[in-house]
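And then chain A:
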Amino acid sequence: MMETLDQLFVLLKRWVVGEFPAAWRLWLSPLIDAGAIIGVFAGLFAVTTLLERKGLGRLQNRMGPNRVGPFGVLQPLADGLKMLTKEDIVPRAADRVVHFLAPIAMVTPILLAYAVLPFGRNLVAVDFDAGLLFFFAVGAGTELAVFMAGWSSRNKYSLLGAMRGIAQMISYEVPLVLSAVAVVLVAGSLSLPSIVDSQAGYHWGWLARWHVFTPWGLAGFILFLIAATAESNRSPFDLPEGESEIIAGHLIEYSGFKYALFFLGEYLGLFAVSALGITLFLGGWQAPVPFLAWVPSYLWFGAKLLGCIALFIWLRGTMPRLRTDQLMNFAWKFMLPLVLVNLVVAALWHGTAAWGFFGAGATRWLLGGAVLWLTYSALSHALFTAPGRGPRTYRYAD
Partner candidate 1 sequence: MSTVDYLELLKLAAPETIVVAAAVAVLFVDLVIMRDEPMRHRLLIGGAVTGLGCLVALLWLAKVPVHAAVLGGVLVVDPLTQWVKGIVLVLTLCTAALSLHAKFTEHVGEYFTLVLLATCGMMFLVSSDDLLTIFVSLELTSLCLYILTAFSKRDRSSAEAGLKYFLFGGMAAAFTLYGLSLVYGLAGTTNLRAAAAALAGQGLTPLLAVALIMVVIGFGFKVAAVPFHLWAPDAYQGAPTPAAALIASGSKVASFFVLAKVLMLGFAGVEGSGAWRQFSAGWAPLLATLAVVSMLLGNLAALAQRRVKRLLAYSAIAHAGYLLLGLLALANSDGRPEALAALVYYLATYGLTTVGAFGVLGVLERVNGSDRLEDFIGLSRRAPGLALCLVVFLLSLAGIPPLAGFFGKFYVFTAVVGAEPARLGLLWLVALAIALSAVSLYYYLQVLKRAYVVAPVAGADRIVLTWEDRLAVGGLALAVVLLGVFPSLLLSPLGAAIQVAGY
Partner candidate 2 sequence: METLCFYLFAALAVVCGFLVVANPFSRNPVASAMFLVLTIAALAGLFVLLHAFFLAAVQILVYAGAVMVLFLFVIMLLDLKEEERRSWRKFGLVGGGVAVALIALLMYAALRQSPLGAAGEPRVEGSTAALGELLFRQYLLPFELVGVLLLVGMVGVIWLSKRAVP
Partner candidate 3 sequence: MSVGLTHYLVVSLLLFCLGLFGVLVRRNLLVMFMSLELMLNAANLALVAFARYHHNLSGQIMVFFIITVAAAEVAVGLALIVALYRQRRTAHVEDLASLRL
């Protein structure tokens, strides 16, 4: 019974596809996948906007939206209607074609990235040999979209915002990919379902074998989260769209439905990269403890995803925005060395997997953790507390 419930969507799709003539099936199967992904995650987008506004409101000691529907739950609907009915304004000097294509170029690659993510047991659209690489490859498309938006608007703030955005995305893509590479190294595969499989099982019958419970996995997950926050342009890394600095950056000349598409694209990107983090470090759709393994896998995945989203909302409500130089320094001088050391630690972890003596696990944990901790403290000392690196003095502002 639970087995059927776990495979509900897989079986459902198989049944639906089976109802159609054989010639159609080749086309129908991906279409159903695509439809399901778009439906589910667009719905999640609506829910998240509401959650975010509510959550931020609570963090800032106010109520959040509460006018439309009971407790404001219909607010996303109202927002959507407003967006759709707004006038679509295109600046006269704009490059109209590129301006039109930019939002599409933003959403399409992100939707493509969902194709390789496993949302549950057997619940993946394409089990692709180089799935992780594919994810990052299509993710690169969003940078082009940001450029298209910023450049085609012919607005200096747009261009500045786009430059900031692209510089930020490129810089943080390096630690993002490298922290994922550590997982690839240990799991020995680029395919996301097999990465999830590599985290199956439990130590001593209760501690899940998720990568996040290893020293390199923990460090990698934290680094991954930071890089993912920056990749999806969220606070505290929301400089490209900083309203108070460059009036929303590359989005400045967008309104109505196109703006909504950008908005959708950003949230979809956030979900996708969270889902990737879950897949890589948090055991994907697997249950954290064995006695809860009967709960359907997609529910676990959904729960972890919601947890990640909550974390991002919390971060947004807590952290102030960074300055550009801080942003770049943080990526190149702090995260990059740390993530490289993390890669080495992961390699050592993998290399010492055969150690069998008593306490081997603890030794490996302590060794790896010590290396990472030493690197972390050395880096933070050199960058933030060493003499001459203290609080910034303003030479020209006096």
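FYI, contacts are C-beta pairs under 8 Å (C-beta built on N, C-alpha and C of every residue); 3 or more make two chains touch, one makes a residue touch a chain; residues count from 1.
If you want to know what made the cut, all candidates are chains of the complex that A comes from, given by their letters.
Remember, it's a predicted structure, so these values are computed and weren't measured experimentally.
Among the candidates 1, 2 or 3, the one that touches chain A within this complex is 2. On the chain A side of its complex with candidate 2, the touching residues are 95, 98, 128-130, 133-134, 136-141, 143-144, 147-148, 150-151, 159, 162-163, 166-167, 170, 173, 190.
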